[in-house]
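Taken from a larger complex, these chains appear in their original positions, while the remainder are omitted.
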Amino acid sequence: MDVTTIGGLILGFLMMGCALAFMGMSGEGGVNLAGFIDPPAIMMVLGGGAAVMLVGFPLPRVLSMFPIAKKLFFRKKENPAELIQSVVKLAEVARRDGLLALEKLTKDIKDPFVALGIQMAVDGIKPEIVEEIMRREIESMETRHHEGRKVLETVGRCGPAFGMIATLLGLVMMLGNLSNAASIGPSMAVALIGTLYGAVTANLICIPMAEKLSCLNHEEVLIKEIVLRGVLSIQSGDSPRVVEQKLITFLPPKMRPSREAAA
Amino acid sequence: MDVTTIGGLILGFLMMGCALAFMGMSGEGGVNLAGFIDPPAIMMVLGGGAAVMLVGFPLPRVLSMFPIAKKLFFRKKENPAELIQSVVKLAEVARRDGLLALEKLTKDIKDPFVALGIQMAVDGIKPEIVEEIMRREIESMETRHHEGRKVLETVGRCGPAFGMIATLLGLVMMLGNLSNAASIGPSMAVALIGTLYGAVTANLICIPMAEKLSCLNHEEVLIKEIVLRGVLSIQSGDSPRVVEQKLITFLPPKMRPSREAAA
């Protein structure tokens, strides 16, 4: 589980609360947090975001955004160094007992991508075909991530506009019946809350989340690339030592065991 | 028929209505929806959008946008898995009775792109030429989609400006004759409606629709790519089993029948 996303969101909202508390202390009136909850603006920003998703993307793509966005909160952090060790162990088995000996192990492999690769190697499928199929899986994963990110970015781009629309609706209503001068201030306060919601939605939620999805995608592609190279290396009969050497160059210097750490 | 586009638009406008209703309830006056219909602002945003289209694009391109935009509402969702099955059936006929046996079937093929490909294969045109002609059709389709999208994007980019122009016209008129102080509020309310229209036009309609056109384009290109590969595979005399295997890799993992589902 990734606590930074939730932590960041909490920090952001906490800061708003603290800022308000501070303003309340220095001002004459106390803080009135309830005054910052404005149902029409919530409707407008949430509903507008949903409308943008529906108008802007086919339904399956909108729905597929949610499992992808879930990774922002609950991702099992994969350790590439451990993964390399487990691939090296498979290479040892293959070296000692032959490729077919891996067949028994495939049931124990939890990662479906590793299982797919080993199964194809065991089945004697040609290396080019194995690489093509595995690479297409990686690309299709990247496409899914990119699409999920695109939905978030589009909502982030239109979000402030829906906040502003809520503000405009409020202003037009207020200006339309100025009968009671005393209500101008509170009405404008309420109207501005829409703009506030739009700014928060885009800048605290959508834009940074789209950014993090891009980071997570790079990490997952790295993991899958290591698996792909490992399977191909095992299939070509490399010794476990060579498999390890080939895969280790994919790690950033800090995560490598030996002297290669540089610069 | 694609209900999400219409659904999204309805949701967007409904939300504005609900927000207004809510504001009316909490305010002293009732909701006055008619106050949000402002003919000069409608003229300005619609007319301005039309003017941008005419100044910005040759007439044939403007007109060709409408059949493309129609796909946003009435597209027949093609099922790539079914398409693959029908191509496999053609491959079976070709394998059993020879390529020429397909001639009789071409009349029954509704999709003109499949018919074009099969007809060329039956006519004995060289595979390179078949591929070149079919690929140029795909590219020309992509160009048409891209052009339609470009028109929408340009209108979406200039739309808010025309809303703002309506607001500026209103403000200048109001400020020009401030004789009656009581009319300032309502006049400003009316002026702001132009900005509201511009924001809605761009952020609820043009930008998301341009985004969805891009999605639909990718889907159609995938479909046509499957047809192209299928025709070439049939022409080269592949067995129906091989044709199916080749085409199935184009499907996303979820839509495939077998164990390839991964990651």
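Here are some notes:
For clarity, chains are labelled A and B in written order, and residue numbers in each chain start from 1.
Here is the rule we use: a residue touches a chain if its C-beta (ideal position, glycine included) is under 8 Å from a C-beta of that chain, and two chains touch if they have at least 3 such contacts.
Note that the coordinates shown come from a computational prediction; the quantities given were computed from them, not determined experimentally.
Oligomeric state of the entire complex in this file, given as copies of the one sequence with 2 shown: 5.
Everything that follows uses one rule, which is that only the chains that are shown with their structure count from here on.
One inter-chain figure worth recording: chain A and chain B are separated by 27 Å, centre to centre, where each centre is the mean of the chain's CA atoms.
Residues of chain A that touch chain B in their complex: 39-41, 43-44, 47-48, 50-59, 61-62, 112-113, 115-116, 119, 133, 136-138, 140-141, 144, 150, 154, 157-158, 161-162, 164-166, 168-180, 183, 187, 190, 224.
Those residues of chain B that touch chain A in the shared complex are 2, 4-5, 7-9, 11-12, 14-16, 18-20, 22-24, 27-29, 32, 35-36, 185-186, 188-189, 192-193, 195-196, 199-200, 202-205, 207-209, 211-212, 215-216, 219, 249, 252-253, 259-263.
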